[in-house]
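Working notes, structure below.
Complex shown without one protein chain; remaining protein chains in place.
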Amino acid sequence: MATLHTVNKSPFERSSFISALNHTVPGDKVLMIEDGVISARKGNTFADLVSSALSDCSVYVLAPDLAARGIAEGDLVEGVQTIDYGGFVDLVAECDRTQSWL
Amino acid sequence: MAMDEAGGAPGAAKKFLYVNRKAPYGTIYALESLEVVLIGAAFEQDVQLAFLDDGVYQIVKNQSTDAIGAKNFSPTYKALGDYEVTKLYVEAEALEERGLTADDLMEITFEDEDDDWAEKPSINIVSRADMAKIMSEQDVILSF
Partner (left out) sequence: MKLGIVVNEGPYTHQASDSAYQFAKAAIDKGHEVFRVFFYHDGVNNGTRLTVPPQDERNIQKNWTELAAQSNVDLVVCIAAAQRRGILDENEAKRQGKDADNIAPGFRISGLGQLIEAGIEADRLVTFGD
């Protein structure tokens, strides 16, 4: 019954990251793509929010978008998983619906 | 959700949720989302609209666009009942964060054919937690 929530904007620019986290139910999956990956860098202002989301949701970032922005996979908030576009497709298929927080 | 039976949608109908998170006029998303809702009404699906974040501004009263040169499309929301779009969910926290209350919203109603065409409010104010639950019960979510 899970929902995949995608976030494509930096939390420093838009409220979509916070909105997405505010509308998950336990078991949902959150995927940061495009500028959304900025929220997953360890030590950033929003890192604690990512950590608390991990208590009842899975959080993923799209590796190609991380690499494009010069963020190393080792520099992510602990518990955040990296996937490629194929993994994105798998998440869409595994979840019952996708909500894009545009 | 309590109101599922009301629409009379056939068993095969999917639950569609239109998520509206942007204020009108600054960008075209609200208007073009409404156009999808109107066209989509002909497909006899189980349609719901969610208004959260700045999207609550789409249905506030007293919109007046003459001076910006754009068409005021807010009256169209009042006609949604005629399209059998009768379930509008507005997030209480989104209103409160913006200094708004339910009284700031337009009156949007529908005539309930299952209740002798009684006029009923289409707007349901729901908590953020309930909005999350509503999202988790959909087949298709369209976000603009």
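Note that the chains are named A and B in the order they appear, and that numbering of residues resets to 1 at the start of each chain.
Basically, a contact is a pair of C-beta atoms (placed from the backbone, for glycine too) under 8 Å apart; a residue touches a chain by one contact, two chains touch by 3 or more.
Predicted model, so just to flag it, every value in this text is computed and none were measured.
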Next on the checklist: Using the touch definition from the top, which of B:36, B:79 or B:118 touches the missing chain?
Outcome noted: B:36
Checklist entry - List the chain A residues touching the unshown chain? => result 6, 8, 33-35, 64, 84-86, 88-90, 92-93, 95, 97-98, 100, 102
Checklist outcome for this item: On chain B, the omitted chain is touched by residues 14, 16, 28-29, 32, 35-36, 39-40, 42-43, 45, 139-144
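Methods note: only the chains that are shown with their structure count from here on.
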Next on the checklist: On a C-alpha centroid basis, what's the spacing between chain A and chain B, in Å?
Outcome noted: 27
Checklist outcome for this item: The answer for chain B against chain A in the complex is residues 19, 21, 52-53, 128, 131-133, 135-136, 138-141, 143-144
Next on the checklist: If we count contacts the way the header does, which residues on chain A are in touch with chain B in the complex?
Outcome noted: 1, 3, 15-16, 19, 22-25, 28, 96-102
